[in-house]
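The complex appears here without one of its protein chains, the remainder shown in place.
Showing chain A:
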Amino acid sequence: MKRFQHLLGPEGCGTRAHFNRRTLLGAGAGLAWLTPLSQLLAASSEEKSNKGRPKSVIVLWMQGGPSQLETWDPHPGKMIGGDTKAIDTSVKGLKIADTMPHTAEVMHEMALLRCVTSKEGDHERATYNMQTGYRPDPTLIHPSIGAILCHELSAEGVEIPRHVSIFPSAFPSRGGFLGNQYDAFKMYDPTGPLPDLPRRVPEDRFEARLSDLDILESSFSKGRRFDLEQNKTLHRKTVDRATTMMTSDQIDAFNIDGVPTEVKEQFGDTPFGRGCLCATQLIETGVRCVQVTLSGWDTHANNHELQSARAGDLDAALSATIKHLKERDRLEDTIVLCGGEFGRTPKINPAAGRDHWPHGFSVALAGGGIRKGVFLGETDPEGEKITPETKHAVRVEDIHATIHSALGINIHKDYQTPIGRPMAICQGTPISKIVADA
């Protein structure tokens, strides 16, 4: 099956990240098959320090623009507050909306930014801005967080795509100028087999088909550019990676059917909850970035009811994700980011809805390298716009700078874009108040 394995070449890791499935299976001899992969990895992590492990990101993407006022930044009793009540959290002095009681219990693991501002009030442009740290630029497409992470970290031992999007939105995470091999692998509800993964014919027939392919590939390369495959088409490499993935045990991480019911229930019996549970499995398997989308936040009408329903889905899944990662010793090297395009207007419109509001909204972060139990800023109780000059105001690019530096990526590094223009990994400045070792 690994007929083109030699083409993959060494990918230069050389880190302690090598305690992968292959090593473990080798060492564990005949009994290894008795133990699920994730448990093997967890057992391994007990033996080795998690320092130096490659880091990962889980992006919980709130598609449509969640209301800060019905989630992280309630203002009960004020004109802008609507019907939402505030509840205490595990962090002294911090209250969040009563729509998220489970999250309130884990706030001591999180950092909350409540004065995020951007200049983008359109869904597509704002998604681009939040996911790349750059505003849309017609001359090039910037890579998203996941693409940068995969570009910067080794692929050693990972036989499945390292950048995954669960329930991808209309504007999925892209590799941009780094190349479409860094685009997110799209998947949907993590139950049942992944589409296109099971081969359509018995194994011997599939093998024979691959042999047929070899003949055609060798004909095509004859007389053509000697570096055609290596520097241009990557066709055989992609075939090999796809067949490797088809036969890898790691694809189990894409499916949560075998997870005990009580664990699933913690995440909430929703597609988003299942997506978050799957994200934790993927991270444990070596995937570097998983984005899980929760749609339905675009509440131009009937705001309170719709926001509360979405917040309910988020509450269970987010709190369970953090607890689950912590229990399995993965929270220290996984950043969980929860945010959407923008917030929603302080003013409630005649349809009992709230419109787009990029002038002060909330983003929550947790895990690897992020300080715990801190919260910065709040939106104006009277509904005034937050400006970059407002105390604790945070720009979108600063969030990117914070994440990248927490992941150990050199944010001052420049990429060379295809049009010959140097481009910094991100433009912002790390938010020192929420970086753990700052």
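Here are some notes:
The rule is short, and it goes like this: a residue touches a chain if its C-beta (ideal position, glycine included) is under 8 Å from a C-beta of that chain, and two chains touch if they have at least 3 such contacts; residues count from 1.
The rule is short, and it goes like this: contacts and distances are computed from a predicted model.
Going by its UniProt record, the hidden chain of the complex is named "Cytochrome c domain-containing protein" among "sn-glycerol-3-phosphate transport system permease protein UgpA", "DNA modification/repair radical SAM protein", "Cytochrome c domain-containing protein" or "Pyruvate dehydrogenase E1 component subunit alpha". The omitted chain makes contact with just one of the residues A:88, A:212 or A:305: A:212. Interface note: of A:78, A:186 or A:433, the residue touching the hidden chain in the full complex is A:186. In the full complex, the hidden chain is touched by chain A at residues 121-122, 124, 137-139, 141, 161, 179-181, 183, 185-186, 195-201, 204-205, 208-209, 212-213, 215-217, 219-220, 222-229, 231-239, 241-243, 245-246, 356, 419, 421.
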